[in-house]
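Please see the structure below; I have some questions.
Missing here: one protein chain of the complex. Every other protein chain is in place.
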Amino acid sequence: MAPLSPRLVVPVDVKKLPREQKVPLHNRWHPDIPPVADVTEGELFRVEMVDWSGGRVRDDNSADDLKFMDFTIAHYLSGPLRIVDSEGVPASPGDLLAVEICNLGPLPGDEWGYTAILERENGGGFLTDHFPSARKAIWYFEGIYACSPQIPGVRFPGLTHPGVVGTAPSLELLNIWNEREKSLSETSLETIKLCEVLHQRPLAHLPTPENCLLGKVQEGTAEWHIIANEAARTIAGRENGGNCDIKNLSRGSRIYLPVFVEGANLSTGDMHFSQGDGEISLCGAIEMSGFLELKCEIIRGGMKEYLTPVGPTPLHVSPIFEIGPVEPRFSEWLVFEGISVDESGKQHFLDASVAYKRAVLNAIEYLSKFGYSKEQVYLLLSCCPCEGRISGIVDSPNAVTTLAIPTAIFDQDIKPKRVKGRPLGGPQLRRLPDLLSCSNHGRLPATQDRSGTSAP
Amino acid sequence: MAPLSPRLVVPVDVKKLPREQKVPLHNRWHPDIPPVADVTEGELFRVEMVDWSGGRVRDDNSADDLKFMDFTIAHYLSGPLRIVDSEGVPASPGDLLAVEICNLGPLPGDEWGYTAILERENGGGFLTDHFPSARKAIWYFEGIYACSPQIPGVRFPGLTHPGVVGTAPSLELLNIWNEREKSLSETSLETIKLCEVLHQRPLAHLPTPENCLLGKVQEGTAEWHIIANEAARTIAGRENGGNCDIKNLSRGSRIYLPVFVEGANLSTGDMHFSQGDGEISLCGAIEMSGFLELKCEIIRGGMKEYLTPVGPTPLHVSPIFEIGPVEPRFSEWLVFEGISVDESGKQHFLDASVAYKRAVLNAIEYLSKFGYSKEQVYLLLSCCPCEGRISGIVDSPNAVTTLAIPTAIFDQDIKPKRVKGRPLGGPQLRRLPDLLSCSNHGRLPATQDRSGTSAP
Amino acid sequence: MAPLSPRLVVPVDVKKLPREQKVPLHNRWHPDIPPVADVTEGELFRVEMVDWSGGRVRDDNSADDLKFMDFTIAHYLSGPLRIVDSEGVPASPGDLLAVEICNLGPLPGDEWGYTAILERENGGGFLTDHFPSARKAIWYFEGIYACSPQIPGVRFPGLTHPGVVGTAPSLELLNIWNEREKSLSETSLETIKLCEVLHQRPLAHLPTPENCLLGKVQEGTAEWHIIANEAARTIAGRENGGNCDIKNLSRGSRIYLPVFVEGANLSTGDMHFSQGDGEISLCGAIEMSGFLELKCEIIRGGMKEYLTPVGPTPLHVSPIFEIGPVEPRFSEWLVFEGISVDESGKQHFLDASVAYKRAVLNAIEYLSKFGYSKEQVYLLLSCCPCEGRISGIVDSPNAVTTLAIPTAIFDQDIKPKRVKGRPLGGPQLRRLPDLLSCSNHGRLPATQDRSGTSAP
Partner (left out) sequence: MAPLSPRLVVPVDVKKLPREQKVPLHNRWHPDIPPVADVTEGELFRVEMVDWSGGRVRDDNSADDLKFMDFTIAHYLSGPLRIVDSEGVPASPGDLLAVEICNLGPLPGDEWGYTAILERENGGGFLTDHFPSARKAIWYFEGIYACSPQIPGVRFPGLTHPGVVGTAPSLELLNIWNEREKSLSETSLETIKLCEVLHQRPLAHLPTPENCLLGKVQEGTAEWHIIANEAARTIAGRENGGNCDIKNLSRGSRIYLPVFVEGANLSTGDMHFSQGDGEISLCGAIEMSGFLELKCEIIRGGMKEYLTPVGPTPLHVSPIFEIGPVEPRFSEWLVFEGISVDESGKQHFLDASVAYKRAVLNAIEYLSKFGYSKEQVYLLLSCCPCEGRISGIVDSPNAVTTLAIPTAIFDQDIKPKRVKGRPLGGPQLRRLPDLLSCSNHGRLPATQDRSGTSAP
């Protein structure tokens, strides 16, 4: 009898360093990073992956690991995989690669994750001008649910997904990336400041050989140096998919990726147990190691047939996808609104980023009335299944965005109430601890004080 | 026996002009526009409203009415309503006004609407640089469904909502609005161009007495002139709610509005049979006349208790809301992605507006392969129940947005398929017309050619 | 300009008696009841209807009207309608009639309904041996929501639907009905008792001229006497649809009805604002007057093509339907189980009716711990959007059924909790009355005591 399980094409061992893995990992995009395995379309296969940091973030009470993190390591990816059809002919540039996520999850024995605020000087996040210091929350998984000793009173089912899924760029596409991002990074900060409020961080992450890991390409060789100096960083999502951080790429979804190189060279990584729209604190999903079970199909000529470029070259395309059928179901949502007036009161012109920032700040202020510190809420909104919408983008001068939070994730009623004398955030019902809500596997005592995320 | 129906507090007659209505309408925000009626909290009441244009857009095959529209008329609102508690004490500044939308819909006998692209020189829209000419699609309603002779092969249930719902601003808040918007409108266009691509339209709509309608304030009086010159235009959503164009403010939802003046002075208007997130073509919802059945509750002191300002004054707040339980249910979505690289290939820094523009353009290109003109798709994405998300806002330099379209609204399968020789958008199945799909009430022959929206 | 509204083909005036309506009603099934109007396929049309009793049940505090009700009046139906195609050719026996419910609701000005327990001697209900006395609860509608002064603390959106929708039977089918039901009614009660526990009511409702209303057939004529003596009663659902009481036949659903006579002769009535699966208290939905907006399509030959008979003749078919897209959304359900062991402890063999009875009794016992009388819960479970499932029908000897109740309809948490000392059903939170929850339009003071449904 043939085996019934998916074929494991990339195993990982979370006790080993990224560069020690049996099947080598990589952390850059480049057409010349060679495939680590072949996969046939229609075949069910399994890819395991370390967390984005390759295990540098620890299950402890200090955020020091994140405070001093070197982000040139991001993200350790599994692959590339060369996709071939049933006759062994590889996917070709111009094809469309349909990837179905049949299953995914944490690695058995490693069922935990973390959400972090990054230090302002080390990358920051969407609200780094409000939350400049590194913080960390640890999440433990109980099957579909996550809960955190650092953010008590909250528990939710994960909409688990890979933060990164993409095909390798062609050299031509890579050059486009490098040029446009270099161009941006050379823009005067003064100019940029005029239109956005997120100015503390590097404008773009340009190629660097530092901490570069290139799979089967041996470090220190001439080939390695060439690739390392031009390979794209993985932080931004781009035409090839990549770090798109779309929280709905979960079980049962299908992603249609453009193929730029022979074999497609599919890579994945950066598993998220859960993430809110925007992933606002940057390291904001519940980051973890994990596995994917995938199937691929090659739609020959599909890139031309389905993806019309929006931009100056035929390469300016974007992936499309279909949502899967088993997303967590919530029926009650509390929604916060934001308009494109910034915190200083300045009016911006239809700027959805500014409007979303204000929606998030409104939500943080509101939820902090229920016994949480603002850092806790910032972390929570980064990783819980909240939805960020562009509601109005034409009613000048105000873009209107909304942030919808499922109320069922809280163990208290967070809706506004006409109640005299009820202490907001105080004990609404004196009750015994609900033992089903979060066990922490007997490891950590649930924090009584709700204000303590891990600072360095 | 007391009447069982909601009390009609604002009737409208769609055959009359806005300024002829029995209960006078208004089209500006100002604290001194007097209430037209009192409403007691807990009472179920009905408000009728003309469409935003007050009937200037006709059910015909020409877009001339929109091409030459004077937007200083926007939006004709019903109200203001003075909200009092059971003892007759009005809502006070600092309270929170909870408004429940118990029901809503088109006005009996007027079951139709329209979606339009505005002329670039006359306001444009999110994609005005791509679609500079006025176009119009008429929609007929069949109960919960809408269909259009101009966009055949599409039919969907409406997520009906008022585009505008808000309380009156205080004079202090009004001044804040006028100052910040004036300041923006005086910005050099060159500067603005650096950060956005939507530069053809007025940056802000400043107060003007032109076409000003102020309810019970008689035109031409000294009072009228004072108010008309300082009253805020209704086009932008702001701290008081207003034209937030949030498509989920539908049946069963609750809106929590800050109260800035005694009595709250609640106004509503701009009914939408349906709208997509963003309302991208500007006049992009299915615009109609309609009615609301509402209940209010005053949460005394609730503004202070629940809404913490994000900005320099205590007035920098935003409404919050809860979503209702009867939104249309879709289970299959095709999703388009956009990154913050514009159509010229230029890289922008975490700009969600640019990213959303690209997602929308990707969707338009894709759907135009299925037999539709791009204008038709632009109109369709403005008004169908599609969802626009801010998926990633931290992975510099690319913001990632998504636009999710429910596939069930089409009468053909729009998902990518591995099918040799299938003519995209061609007849997949020769069949008799599905008489349930759109009757047009026997009025208009269904357009055989799918490419004909109404041009002037 | 042609009218945009649906054509009103059957108007009703709720202030008039059933036999005084302008377009005559009927309350029997018979092929010879002549159509009152023609309807063309593809046309949107409106049918209004009185409540099943034709206005005999009053909006008051007494259940006398139900206690002494004569059920030979049931149900007053609107129609029959003769359905023709665009060339005027009527639907023919063997066709399938697709009926789409585009919209529906209460009649403007008559927004209320009632739910009743019937007197054991006068029909009873599913639990008549437990609840032998007539009771009534009045429901007031606030748009999508219903609430009742007799059952305080509960409010829910309606899944509104017609209890009765059907085509006229052919004479051959009518004879089959009359014969099989007569045969059942002549069965010895002793025999029946062996297998079911619902033995207090008539086994079947046979034809009777009493209170017979036959539309355009004038009472007292020879024709009337012939029809009245053989026309089928409307209480049972049958091959033609009829009183199927399927709560999901709501907005946007499509019903495929077999056509047995020329023109199909479609009739509808018995509007329900809401109903639980089973409609257990018999007069158990929220009964009301109302309107339907419908479209029809004739699928020529569709009965043969799609409906294979299960039974001895080609007429032994059943309607099929598709569920609409706007049903109320609930995400949390508390579920009660029942097995086919009756209240005396007697084991029945895979009897789903017995098992469902026990599930309902379990739910009534449980909910009565939260401050309600058992009569109140019985009424509530009859009309709220609860779901009754046949979960297991093969694990002899126990059928297993479940009754799932959406928890969001209650203003208190009804889930089991590990809470010491919390008084079940007592005040969990002392709070001001939530004025949004149920206004009763200022008509009736909300009952403070939760135990008072209307007895005679």
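Labels for the chains are A, B and C, by order of writing; each one numbers its residues from 1.
The rule is short, and it goes like this: a contact is a pair of C-beta atoms (placed from the backbone, for glycine too) under 8 Å apart; a residue touches a chain by one contact, two chains touch by 3 or more.
A quick note: this is a predicted structure, and the numbers were derived from the prediction, not measured.
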Legend entry - Full-complex contact with the absent chain, from C:I235, C:L266 or C:L292: C:I235
Inset, instruction - Identify the residue among B:R120, B:H225 or B:R329 that touches the chain left out of the display. - result: B:R329
Legend entry - Sole contact to the chain not displayed, among C:Q150, C:T167 or C:T402: C:T402
Legend entry - Touch list for chain C against the chain that is not drawn: 96, 98, 125-126, 176, 180-181, 183-184, 191-192, 194-196, 198, 201-205, 235-239, 243-248, 256, 277-282, 284, 297-300, 302, 305-308, 310-313, 316-323, 325, 331-339, 341, 343-353, 356, 358-359, 361-362, 365-366, 369, 387-402, 404, 415-418, 424
Legend entry - chain A residues touching the omitted chain (full complex): 1-6, 41-44, 59, 98, 100-104, 108-112, 140-145, 157, 251-252, 254, 293, 295, 297, 324-330, 408, 434-436, 439, 441-443
Legend entry - Residue ranges of chain B at the interface with the undisplayed chain: 329-332, 408, 417-420, 422, 428-429, 431-432, 434-435
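Note that only the chains that are shown with their structure count from here on.
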Legend entry - Chains linked by the largest number of contacting C-beta pairs: A-B
Legend entry - Chain whose average C-alpha position is farthest from chain C's own: A
Inset, instruction - Starting from the mean Cα coordinates of chain A and chain C, work out the distance between those two points in Å. - result: 49
Legend entry - Centroid distance [mean C-alpha coordinates] between chain B and chain A, Å: 32
Legend entry - Touching two or more other chains - residues of chain C: 329-330, 408, 434-435
